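All protein chains but one are shown in place.
This part shows chain A:
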Amino acid sequence: MILDAKIPQGPLAEKWSKHKFNLKLVNPANKRKYDIIVVGTGLAGASAAATLAELGYNVTAFCFQDSPRRAHSIAAQGGINAAKNYQNDGDSVYRLFYDTIKGGDYRAREANVYRLAEVSVNIIDQCVAQGVPFAREYGGLLDNRSFGGAQVSRTFYARGQTGQQLLLGAYSALNRQIHNGKVKMYTRHEMLDVVKVDGHAKGIVTRNLKTGQIDTHAGHAVLLCTGGYSNVFFLSTNAIGSNVTAAWRAHKRGAYFANPCYTQIHPTCIPVSGDHQSKLTLMSESLRNDGRVWAPKTVEIAEQLRSGKLKASDVKEDDRDYFLERKYPAFGNLVPRDVASRNAKEMADEGKGVGASGFAVFLDFADAIKRLGQETVAAKYGNLFDMYAQITAEDPYSQPMRIYPAVHYTMGGLWVDYNLSTTVPGLYALGECNFSDHGANRLGASALMQGLSDGYFVIPYTLGDYLATIGPKPVDKSHPAFEQTKQDVLAYVNKLLSLKGNKTVVEYHRELGHIMWEYCGMARTEEGLTKAKALIQALKADFWKNAIVTGENEEINAALERAGRVADFIELGELMIDDALMRRESCGGHFRLESQTEEGEALRDDENFAFAAAWEFKGENQPEELHKEELVFENVKLTQRSYK
């Protein structure tokens, strides 16, 4: 199968407008004859479900949480980008496009990224109209701040809770449609499979997490808005429940999985404190607007800091290395995430890390507090400072924060074309669940932008074209594919429940995380990845022999839920290793030690690797087949990324 990205012809700036005109429409009276299934109610899912229902489609939406408002988009802190140029500082749609393509280390599709930048301005209008309380200036207009990888201030924010406010906005739009009877909402439901009829996605199989009931649901199209897979690393900034299961089961039904090895390690997270830890907490990138990142200049001082003999605030100015400002004077502390993360790791590897473990560097606000006063700093970042104090029992106003990189976001995901369609017709992927817009590294404040862009402004247009093509004939739920897929799911659930070994699924998950972080984390090598592949295969075999899954299906069963998710993460982990092995270049968050510049920056190999890798599932325990989508750059010139 040749991958057709369906990128419209014509100049970059006109592609989306022309495409919208060329797409077929469904007339208003016919819209009510179509049923659309939306899985996941984060920014992408809630915005898509609400908008499609407003247009007149019948929507059925699902989430595994007890309310759609709890999807993990809620935890996004810093902000959302938009090319409004309200600050008159030289921003434009083209600049946001350019920054995003460059930030992604030239591994994203030009046309998608341009469209994202183009609709970014509509998102802010929409959210404000919903009553989202963005930060404002005294004149009553919207305030902006800066984020990494950009030299303009284009990030809109609502204190340190932007994701929460945007999600509650989308949730309110969703609620309005639930009230109007256009969306049927299923909470505490998990999607476990896709039903395909004649090659097209026509429904899903779900498990009711309260009763264990396995059901099928039919629709003319299925939209997966199920987020990313950072929890393959066990420790990440994702919610405990965030998982790859919906996307992975879709992959096994024919949807290609693209660039799985592209994962984002966020530079400013609270360091790991011990084995008991169940998740990591992010400190928003916005803190790098005012916080200065440093490590001690010498190993000796670092040792004194680690043993507690010396306090950070007592380290003399001359003994501090503000390494980001030193190495990247143009962007300073606001270099993109991959660059900041790698530099922090380098400090720790050189023995200059701080904190008890030595796996941390400082993020210091002393200068900002001196310049702006504690009150202003508190007004800007107060909730983040409180969160830090709560977790570490340290006061970040008097001592610098200790930070270290942690897995935060996954740029890889289900392969989609320009219309957000996966390789299975009728099956779409939106938001973090797809691979399309961030290349090998995502810029800060762009995830919220992409989720809402896909849901509010892209899918409502592109889905209509597919629906008009297949026609409004009701989906026949008596087709044997529905019962067959349900039986497959039941068999799988029973297989999991039959596991009565001696090791908990959490232990397997933690072990998987160790393997992934060690060999497929911030630095990767041929040797390490090869070793990791063998380790994961062994882990998988062991899981299916020795895992313990307690309880039964016909009840709430957290162990069963977790077991299914961990089993999928193990399989995904192996594919990530394969992808990372195949990609013998460094790009963005994928850093192969064999491929670096003399200065230790990621060295791309555009001649051989300027493609998106889309993997096709070929059967249980079979190697997956690689398909390449060549990336064509007509508007930007591929250069070595420089933030100096």
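As a convention for this text, contacts are C-beta pairs under 8 Å (C-beta built on N, C-alpha and C of every residue); 3 or more make two chains touch, one makes a residue touch a chain; residues count from 1.
Everything that follows uses one rule, which is that contacts and distances are computed from a predicted model.
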Chain not present in the shown complex, as UniProt names it (candidates "Succinate dehydrogenase/fumarate reductase iron-sulfur subunit", "sn-glycerol-3-phosphate transport system permease protein UgpE", "Phenylpropionate dioxygenase" or "Cobalamin-binding protein")
"Succinate dehydrogenase/fumarate reductase iron-sulfur subunit"
Hey, which of A:S92, A:Q151 or A:S172 is the one touching the hidden chain?
A:S172
In the whole complex, of A:N81, A:N112, A:S146 or A:Q164, the residue touching the missing chain would be A:Q164
From A:N30, A:Q130 or A:S153, residue that would touch the chain that is not displayed
A:Q130
Touching the hidden chain in the complete assembly: which of A:G373, A:G551, A:G600 or A:P623 does that?
A:G551
Answer key for A:Q65, A:T226, A:N289 or A:N333 versus the chain not shown reads A:Q65
Tell me where the left-out chain touches chain A, residue by residue.
47, 50-51, 54, 65-70, 72, 74-75, 84, 86, 122, 124-131, 133-142, 158-159, 161, 163-165, 168, 171-173, 175-176, 178-180, 185, 187, 210, 237, 239-241, 273-279, 281-282, 386-387, 390-391, 393, 456-457, 460, 500, 502, 504, 506-507, 510, 548, 550-551, 555-556, 558-559
